[in-house]
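Taken from a larger complex, these chains appear in their original positions, while the remainder are omitted.
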Amino acid sequence: MNAGAITLTLNGKARALPGELTLPELLTTLGVDRRLIAIAVNGEIVARDRYESVALRDGDSVEVVRMVGGG
Amino acid sequence: MADDELTIASKSFGSRLMVGTGKYGSPEACVAALDASGAEIVTVAIRRLDLDNPQARTELDYIDWQRYTILPNTAGCKTAEEAVFTARLARELTGSSWLKLEVIPDPRYLLPDPIGTLQAAETLVKEGFVVLPYIHADPVLARHLEEAGCATVMPLGSPIGSGRGIFTLEEVQIIIENAGVPVIVDAGLGAPSDAALALEVGADAVLVNSAIARAKDPALMAESFRLGVEAGRKAFRAGRIERKTEASATSPVEGITSMSTRG
């Protein structure tokens, strides 16, 4: 993909990355097991079977959530 | 008691005790308590994954999810919009459309917003969610939520985690009297007597978290609540006596002996 460095907002924190990448590439980079999470990009939920189609660009905001104990 | 099941959105359950998974001292305590509770519906929260430690396990990884209907909540959402967003994430995560809806703007008493809750419920019902809204024990609000298509109403007994029992008992009874969907008393229950009381007055179920998770012995307390809920439900079905101002002797009032001496 594009060679220019980008900055994403991941779970509310800025994170610099070397260049644009797909969602699966991001998850691999982060070491995240995609079976246990859900993802929203720029406030839109991304269905699990559509991860491959999502390219992340500079300024994108990504939320990665999981289940935790709660009442 | 196969003839006394709880049915929510066409799904039937033998247990009328739902439990949360928050605030346990350890994953083992959580698993043991869930097991002892007999619960079939279990709530969870949705939170950001810790990206600095994405493989970290939580209590939930220790639970055998085949056994339970998972009920994600929207705890932490202050507005309808946030709750709808969280609900959609939850559905994506769990593959299930069941949702415990919480819209809570107030951090001190964690009381729900009637307006925001109704708005979110209307949106979520249209999106196909099975919505179980956490609400103040307001009978008219409960009616609105039922009309909006919610699967249950979940009036609060007292503030979340307060252990103060059901200080809304009168209102809960009015809700039960009017409701066409299951009424689940949620929040504030402190001991099995509170749970039994809810069921005795006709609530369909209760949801308990803090009272179990923070007890000295969570698994034993979970078992206590299981028994209390069963007791309350059976008492409801058995038809309790009326309250009377005066006494009513349990031993016969006739035939009392007398130490009469020679006449």
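In order of appearance the chains are A and B, and numbering begins at 1 in each one.
Rule of thumb we're sticking to: contacts are C-beta pairs under 8 Å (C-beta built on N, C-alpha and C of every residue); 3 or more make two chains touch, one makes a residue touch a chain.
Because the structure is predicted, anything quoted here is derived from the model rather than measured.
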- Express the subunit copy numbers of the entire complex in terms of the labels on the chains shown. A x4, B x4
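The rule is simple: only the chains that are shown with their structure count from here on.
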- Would you mind pulling out the distance in Å between where the CA atoms of chain A average out and where those of chain B do? 35
- chain B residues touching chain A in their complex are 20-24, 30, 43-49, 51, 54-55, 58-60, 70, 72-73, 75, 85, 88-90, 92-94, 160-161, 207, 209-210, 213
- Over in the complex, which chain A residues touch chain B? Could you list them? 10-13, 30-33, 36-40, 43, 45-48, 63-71
